[in-house]
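What follows is chain A.
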Amino acid sequence: MIATTPRDRVVPAAPAGGAAAAVAPENTPYFQARDLHAYYGESYIVQGVGFSMKEGEILALLGRNGAGKTSTLRTIARLADPHLTQGEVWLAGQPLHRMKAYQASRVGVGLVPEDRRIIQGLTVQQNLQLAQIAPPKGWSLEQLYELFPRLGERKNQEGTTLSGGEQQMLAIARTLARDVKLLLLDEPYEGLAPVIVQEIEKTLHKVRDLGMTTVIVEQNAIAALHLADRAVILDMGEVVYDGTAKEVLDNEDLRHEYLAV
Partner candidate 1 sequence: MGILQVQNVNKSFGGLKALNNVNLDIEEGSVHAIIGPNGAGKSTLLNCFVGRLRPDTGTVKFNGRSLLGLSPHEINQVGVARVFQTPEIFSDLTLLENVMIPALAVRDGAFRINGWGRVDAQADIRERAEAMLADVGLADKLTDHSGNLSRGDKRRLELAMCLVQSPKLVLLDEPTAGMSRADTNNTIDLLARMSEQHGVTKIIIEHDMHVVFSLAKRITVFAQGHPIVEGTPEQIKGDPKVKEAYLGGAQV
Partner candidate 2 sequence: ADYLNKPTGDTVTFGFNVPQTGAYADEGADELRAYQLAVKHLNGEGDGGMLNTMNPTVLTGNGVLGKKVAFVTGDTQTKSDAARASAKRMIEKDGAIMITGGSSSGVAIAVQSLCQEAGVIFMAGLTHSNDTTGKDKRRNGFRHFFNAYMSGAALAPVLKSTYGSDRKAYHLTADYTWGWTQEESIKNSTEALGWETVEAVRTPLGAGDFSQYITPVLNSGADVLILNHYGKDMVNSLTQAVQFGLRDKQVNGKDFAIVVPLYSRLMAQGAGENVKGILGTTNWHWSLQDEGSKAFVKSFGEEYGFPPSQAAHTTYVQAILYADACERAGTFMPCGVVEALEGFEFDGMGNGPTLYRAADHQCFKNVLVVKGNENPTSQFDLLEIVQEVPAEQVTYDPAIFGGELGECNNGV
């Protein structure tokens, strides 16, 4: 089940191709997604998405409801659905497209899923401990409780009974508990009170200062763009814009067309 057999079934997108190399081509970016195509069963959702990032870069992935943002993140994190049929994903020289989710996670992909996915039956603390069982370990629990004092207060409460905002904090904390090279945030502000949004914004700025490479998907485009260096806009499963965040903030037409703001 390890990623050796399916290797040759992936058709390399790049024309150069040749024998499917186990090592990323020279001079490639820190992270690269190339021409991703993915399906939920029979529905073709991700239709050729591709973008790349430098180490430490923060990228805002924007688009309307149903544009395929979540699906793209899930594809990169190598979850079973949607099913990647074509394309490559490279992180720090590692071929993620040949891996399963748990392997990708060990390479350093950290996804904070959109519906938070706090694990039922485990306490807050156990949710965090769970994230540290497999290598590589990130922040310690103490550090995390310092960052999110509310979690510290409720560490023995069952995770799923937390309020929405608390759950979001736990979801982020859980990912930071691992040593993450690529942080994928799916709507981190959703359902959070303004004070908390500001708090998480602060956290994310801290994370940015740590130099963590981050993709953030967010309906609150303005907030995301303030945080990000770059912006990629998706529509109908395809990239329709790829440029700097500032450009989007400045370009009203663009914002209007794709983001309705």
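On the choice of candidates, all candidates are chains of the complex that A comes from, given by their letters.
In this section, a contact is a pair of C-beta atoms (placed from the backbone, for glycine too) under 8 Å apart; a residue touches a chain by one contact, two chains touch by 3 or more; residues count from 1.
Owing to the predicted nature of the structure, the values given are computational and were not obtained by experimental measurement.
**Student:** For chain A in this complex, identify the touching candidate from 1 or 2.
**Tutor:** The single touching candidate among 1 or 2 is 1.
**Student:** For a test of understanding, state which residues of chain A touch candidate 1 in their complex under the given definition.
**Tutor:** For this pair, the touching residues of chain A are 40, 43, 63-66, 70, 114-115, 150, 157, 161-166, 168, 187, 190-198, 219, 221, 259-261.
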